[in-house]
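Of the protein chains in this complex, all but one are displayed in their positions.
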């Protein structure tokens, strides 16, 4: 198939590459022309502007927008809405809030433009491993785009088949699903990322415990000098906690078991937050997902007002003076 | 009554004072003789050693130990166990783990020495407001010591009586209870402190939210410049969250609304920890009490291994580089 | 002053009463005419409709809306917007989301109608104790309405003055504050309720621990048969955890220490949820407030999908079959 791709950063560039390697024709655009040149060498057609891209594509046109969620994506889609024609398709492959997808689809409907949200997991490894995709779309539009998803997805790979699985549609086993109508793709991806936060925090807390037990601050007879790189490695084999995140942990610790060059500040993105908003809206208890998010908030702060107030109360009732930090 | 008091720090000194003002005779001992001299002027008899104290007391002797929990208390009680006679009473008024109380009482039983655990709340305000006491003891021993507790307790005060309360024993209304057998006093005090951690953290998080909403980092039209001293003050009157901790908060914020001289490191003590151990042992979910404790742990750390590992994983799967702290 | 009050439920009716007792003239309206008749006997003027109320009020008119947040309040304010004139004032005293206040004030601005949000705490006790109020309004409008707030507020009472407090404006000490511009009143009230959830949960967890320690399921030598009504009572006097919520706990336990007639399902309202949304939006860690909310979510559910999935995983990796509930 032919499609346009807007935004050729870490994710967009590799999506373009994987599509081209799979035989699709890509018209590429990025604000930063330098970024595009590498792709041109690999076979992409270059469009200097959105208008140029739309001209270069044959109707019905498919445009994959792979930009930061929020303003950049919103502005681009608004511009495309003016340029595209009935029957054309806009795919938002970024990390958009699912309610924004629903709003946009409704706004595009009178123009006859179809909107598709693709939650995409795979990060920097996607070019090699393939992308795991959760798609929100009208059923026919999803089917029409199937060749693209088929190319991007990992496929069966050498993963053991799920025992007892007996579903007529094998696309989930090849790495992509039609999650439901517009919004469903990003909803599922949002929850995916919420879970990701929880998983990461579970490992982080466990390794912190083991590192603390190895601390020279402990009396020698209470201390275990654990080799955390070996622990991560051994858990990869046959243990209940084996996972891709553990593989990455083993990899990080193999090279640098002390992780000293990190500052301890951990960013969070929209999806972790929206997951908690959804939990609050839906009345679902998510203590683990919420606390994982809160841990990241705290990681970026020192000396919070909350903590100072605790000290002030402790002084107030007990005359306690905190020890120096 | 006559009694000995060992440990004349912030708590012990004021307990001695309040008892003397109530007409009791105090024989006082502290490792630091300087501390004792002020009390002597106020009428205390001074004992230079535990042996001297025991000699000075008439049988059956009552000795109130008011020392830091753990080693100092343990060592003193072991020494007293050698010096005291059958029928004598040791009171541990400190913050001892309740299982240690039970162990000690069992060890003293063959010697005929009675053991009493008194959970004491009131902090630096106790001299003035009286002490709230939860006592673990044999029933007869508790009754024998009643005059001491009666003097130390706040009494009815001008607090409104609890509607519907119709208990024959009014000691709870005067500020002390016989919680149960040995250990029960410190158990109840332990839970009291666990709750205290939760309450404090609830206020701290709420005030942090309001402070953050007042932050100059926010665009002006999203910001409220809240006067947190006024908020604390107004909540003292007629609101659902009024409490003594809120009174202390109002007091702290009246003098220093920014709380800038605190470092944000908040200490914790045994009881907050034992409460969570008890919850784990008893299979009771205590997410609020546990998270309040964990917040204090985090307050004293920067750049934890857990957070660095999160960053390492984020780099591993997404090539994310954390922003500077 | 003269004012209209719409909504004469538990809160609105008592607000009307307290205002009339303070010498203000009230024009009252409620969908349910029966509710109004009691107030008429106490001196209220009755308006059968919003239009009738607006006619009955002298310009500039003040109308206090005291209805459930959301649709009922929104619809009433929309109707009032059509009936009122420039210079008139609408007060929303309910539990509205603060961003809705800001939106409404902006919508009313072109009509010259002023909007005021009043966060009101005090519950069923307000008639007697007075209401604690946090007001969001233009400064001049707040000052104009001062006589109303002055009447409704608890006043100084016999509460000890806050040491070190030296603020020129004593309204906080009398029970109401100008929190800031429109929205600020409900924002502060929202955080108030968020804190309330945290405080309540802290007590609940602590009492659960003590009840569990009194359980006959425990071997006798591990059990304390704690009198929880006495514990609550004794903590009211001189302890660090004394509060109004503890007073209410003591009252509930005095009458019914087992609390057997409650089902264990606990409702939550908008403010507890919005507090967590605000925390997520502002990037503030609120583990205690969030977990308190989640505990309520869980209290209303049995046999969740989450728990069933845990069992399914446990069966999957270990062949574990859960014991019967």
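For clarity, chains are labelled A, B and C in written order, and residue numbers in each chain start from 1.
One rule holds in what follows: a contact is a pair of C-beta atoms (placed from the backbone, for glycine too) under 8 Å apart; a residue touches a chain by one contact, two chains touch by 3 or more.
These numbers were taken from a predicted model, which means no experiment stands behind them.
Taking the full assembly into account, the omitted chain touches A, B, C. Checked against the hidden chain, the listed residues C:2, C:37, C:78 or C:307 yield one contact partner: C:307. Within the set C:1, C:69, C:167 or C:252, the residue that contacts the chain not displayed is C:252.
Between the chain not shown and the residues A:130, A:264 or A:316, the one that touches is A:130.
Checked against the full complex, the one of A:7, A:93 or A:175 touching the unshown chain is A:175. The chain that is not drawn here is touched, among residues B:121, B:193, B:291 or B:311, by B:291. Looking at chain B, the residues touching the absent chain are 240, 273, 276-277, 280-281, 283-287, 290-291, 293-295, 297-298, 300, 306, 317. By the touch definition given at the top, chain C reaches the unshown chain through residues 10, 123-125, 200-201, 203-205, 207-208, 211-212, 244-245, 248-249, 251-253, 256, 259-260, 262-267, 287, 291, 295-296, 298-300, 302-320, 322-325. For chain A, the residues touching the absent chain in the complete assembly are 121-123, 125-126, 129-134, 153-155, 157-160, 162-167, 169, 171-177, 179-181, 183-184, 187-188, 191-199, 201-203, 205-206, 208-210, 212-213, 224-227, 229-231, 233-247, 250-251, 254-255, 275, 278-279, 282-289, 291-292, 294-295.
By our rule, only the chains that are shown with their structure count from here on.
Separation between the centroids of chain B and chain C, computed from CA atoms only, is 31 Å. With centres set at the average Cα position, the gap from chain A to chain C is 39 Å.
Work out the mean CA point of chain A and of chain B, and you get 47 Å between them. Multi-chain contact residues, meaning those touching two or more other chains, occur in chain B at positions 123, 125, 201, 203, 205, 208, 212, 244-245, 251, 287, 291, 295.
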